[in-house]
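Missing here: one protein chain of the complex. Every other protein chain is in place.
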Amino acid sequence: MKKILAIAAIASLISAPLSAGASDFTPKKDIEWVVTSSPGGGSDIYTRFISDAMTKANLANGKTFLVTNKTDGGGEVGRLNVSRTAAGTRADHTLLTFNSGDLMPMVKNTSNRLANFTPLAIMAEDKQLLFIGESAKYKTFDEVIKAVKSGAKVVIAGSKGDDVATYEKLIKELKFTEDQLAFIVNDSTSAAITSILGGHVDLVMSKPAAADQYVVAGKLTPVLALSSTRFTGNLRDAPRLSEVGSYQDVEFPVWRGVVGPKTMSPEAAAFWAKSLKTVAESEAWQKDYIGKFKLIPSFLDQQAAKAFMTKFEQDYLKSIGK
Amino acid sequence: MENATTKSKGFGLNQTIPLATAAMAGVFLWLGLSQYGFWHDSKGPMSGFFPVVISSALLLVSIATFFQSFSEKRPTLPLINWLPAFGVVLILGATLLLGMVPSLALYVVLWLRLFEKYDWKTTLVTTTVIMAIVIGCFVIWLGVPFPQGLIYEAITE
Partner (left out) sequence: MENINMLLQGFSVLLTWQNVFVTFLGAILGLIVGAMPGIGSLAGVALLLPLTYSFNPTTAVIMLGSLYYANMFGGAFSAILLNIPGDSPAVMTALDGYPMATVKKRPGQALLVSNFSSFIGGFIGMIILTFTGPALANIGLKFGPSEMTALLLVAMTSIGWLVGENPSKGLLLTLFGILLACMGMDTLTGSPRYDFGNEYLLGGIPFTPFVIGMVGFSQVMILMDERLVKAKEVTEKLTIRGSLLTKHDLKRLLPPALRSGVLGTFMGVLPGAGATAASFMGYAVQKSFKSEEPLGSGAVEGIASCEAANNGAAAGSFAPLLALGIPGSGTGAVLLGGLMLWGLNPGPLLFTNEPDFAWGLIASLFLANVVALMCAWGVIPLLIKILSVPTRLIIPCITVICIVGSYSTSNSMYGVLVMLISGVLGYVMHKFRYPAAPVLLAFVLAPMLESNMRKSFIISRGSLDIFFDSPLSLAFMTIFIVILLFPAARAVFGSFTRTKMETAK
């Protein structure tokens, strides 16, 4: 039995590069993987998790992934450099971690567009909820709506990028102004949670993973799911917006993806897309990444990712009037 | 280590510094008011509020410093002090071609041998020590990806 297992293990090790060899591309040098945020943050952990998984499964022909954090200009410089990589060996060995939180500031503040990249995959999705604190003035989202309508000012704290976009979608659906239901942008979700724990704001917007322990401890209570389906586990009591009143559900897709430069050859793109797919289907990914960070395991392959990101960019550009 | 200073006469660098900050304050003030917004009725201060307040103050202080500067001593800025800055510019240029680590080593060797006229032994020992710190700490241990230069890339392509 042991022997069979060993053979199976070896076979799986060998088969990975073999199957990759079926396409016309194999990595010939070390791969530079650009992350446009600081070491230790969410995007960094995501990138290192994938690159470690690829190295362990020998999906890169024994070459090393050099994860480089390029944080200049809020990440715009790193993204611009990748988009400008000249065709050739280098372009085939450059990857970029690319999330919804990267795309939005990029198209808002610079002229760089998705068209300058080759989408390879979307690895995971995330959604948000609104929570109240322990000594909250309003106990349900229904009370929040009534309070706003009667002239009270309610304040939500949240993080940058995705949270702002979700908030804007929310007040549009509720037909409130930014004065009625205000939003404070913090540098991180944990800073936002800090301000609600101190009782300085009424509501906080967070993704499930960041709020989880506070919900368990009874310090935060979910009051609204910003999703078209209810969450599960300790978040299942949070109603969707359509359950609170005669509104449409508000949902804003927050995704994590990987892209290459526009000049990446189709063979290389196919190779990387396939490797990413292998990682996304692995048990370690499902358990140690998706499970731990409470994400939605919605993998999109090369074609689907491209279509999805393109649509996302169009919608976003339209929403900011560009 | 205050070396030769002369009593300032007329216009010089003493006056240029407050003039430069005044100009900067002017630009920040104008951009702040015209582009970033000052005050919002219900949200309070906007993007431009803080910079506008600060740059107005800077403008006033710059003017005060400008008039005060005429009564000050004027230090000299000997050319030799600028050599290290010039060196950094050269290293930046050489990095494009040779990569950063070799450029740094070359710089130390050239500086010590040609400019300071040290013997080869001192030059090489010093270079070895400093490069050991750079390579051991930054390159190997911390894994900082220093630029490798066009030549290296041409070889590895």
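Letters A and B mark the chains in the order given here, with residues in each chain numbered from 1 onward.
Here is the rule we use: a residue touches a chain if its C-beta (ideal position, glycine included) is under 8 Å from a C-beta of that chain, and two chains touch if they have at least 3 such contacts.
Keep in mind it's a predicted model, so treat the numbers as computed, not measured.
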{"item": "Selected from A:A147, A:I184 or A:A304 as touching the chain missing from the view", "value": "A:I184"}
{"item": "Residue among A:P119, A:G161, A:P208 or A:P222 that touches the chain left out of view", "value": "A:G161"}
{"item": "Touch residues of chain A, complete complex, unshown partner", "value": "38-42, 44-45, 48, 52, 68-77, 80, 105, 108-110, 153, 155, 160-161, 164, 179, 182, 184-188, 190-191, 193-195, 197-201, 212-214, 216-217, 219, 292-293"}
{"item": "Interface residues of chain B (partner: the chain not displayed)", "value": "1, 3, 13-14, 17-18, 21, 24-25, 28, 31-32, 35-36, 39-51, 54-55, 57-58, 61-62, 64-65, 68, 75, 77-78, 80-85, 87-89, 91-92, 95, 100, 104, 107-108, 111-112, 116, 118, 122, 126, 129-130, 133-134, 137-138, 142-147"}
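Going forward, only the chains that are shown with their structure count from here on.
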{"item": "Residue ranges of chain B in contact with chain A within the complex", "value": "42-43, 143, 145, 153, 156-157"}
{"item": "Residues of chain A touching chain B in the complex", "value": "29, 32, 66, 68, 88-90, 178-179, 182"}
